[in-house]
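The complex is shown incomplete by one protein chain, all other protein chains being positioned as in the whole.
Moving on to subunit A:
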């Protein structure tokens, strides 16, 4: 890693020459976020109001959290991205990789309403703030399955054999989902062999590596039951497809989309202003209405219809979510990916 970074930084002076010089008032702020309906929502709920208020244009850099982290690592020392949205888990990896700046939380007025659980610290440093929770729940085709499955065991029901889906380790939810299954099956994280054995028995149509692939499989009927994000599932339901989303009795695993300021950015003040806009009640409401992500700020008034679709349901709160210690999950990322390749896929 060190070698590659050195080589890259020494070989890029040609590009530096063309880089615009840092100005006091930036013309634009580059923000990395996800594609599809997520990106659209960030654009209209956060970026557009931010530009209207400050006159600073937002240049989106679209990619999944993992792709964004790869970019940040490759750009270390001379970042193009100023602010990055990344999911829980990848956020911890980014902090470990040293690509995140300290967020001066005191200078963000709207951070006063931020839930404690959504302020992520490494010692005294705040490296991330939450901008909305989402869950990986049970999603099913209502034409084929009339009653919402009560348990995650339904994935192994022979009626649905060959037509189920769960995330692959290439998806940011893949490894945590194995932890989740392991936990609800009563195994300890030290010995996941029983869970791996059950995953081996799973007759899946698809191990999805992107949320879009899962949505596509549900839409085409290739998959009739499986784990899918509440955001993607509700988007399908809202478009009139025969899809249902439910929280089985064992619960659902959840995580959040977080905001980060990139270490070495020349646009630190604008980045803080962007985060302030994102943590505002208007942005929280807008994101909840568009993506059904649970707000990480406490001052958002939601309608019943939207509340019903949030990861914690109508009456719940952040406290009801099954959130994992990401450092524990990340420590197992490599060996679980390897085990998955060798034992589950084969």
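The rule is simple: a contact is a pair of C-beta atoms (placed from the backbone, for glycine too) under 8 Å apart; a residue touches a chain by one contact, two chains touch by 3 or more; residues count from 1.
In this text, contacts and distances are computed from a predicted model.
Undergrad: Mind telling me which option in "Malonate decarboxylase, beta subunit", "Acyl dehydratase", "ABC transporter permease" or "MlaD family protein" is what UniProt lists for the chain we can't see?
TA: Matching "Malonate decarboxylase, beta subunit", "Acyl dehydratase", "ABC transporter permease" or "MlaD family protein" to the record, the invisible chain is "ABC transporter permease".
Undergrad: Can you say which of A:28, A:119 or A:170 touches the chain missing from this structure?
TA: Answering carefully, the residue with contact to the hidden chain is A:170.
Undergrad: Specify the residue from the set A:104, A:187, A:209 or A:320 that touches the hidden chain.
TA: Reading the full complex, the residue touching the unseen chain is A:209.
Undergrad: From the listed residues A:48, A:66, A:142 or A:183, report the one that touches the chain absent from this view.
TA: Final answer for the missing-chain contact: A:66.
Undergrad: Which residue, A:41, A:58, A:76 or A:93, contacts the hidden chain when the whole complex is considered?
TA: Selected residue, touching the omitted chain: A:93.
Undergrad: Footprint of the hidden chain on subunit A, which residues?
TA: Residues 1-4, 7-8, 11, 14, 64, 66-67, 69-70, 73, 93, 97, 162-163, 168-172, 174-175, 204-209, 213, 216-217, 220-222, 333-334, 337, 341-342, 345 of subunit A touch the chain absent from view.
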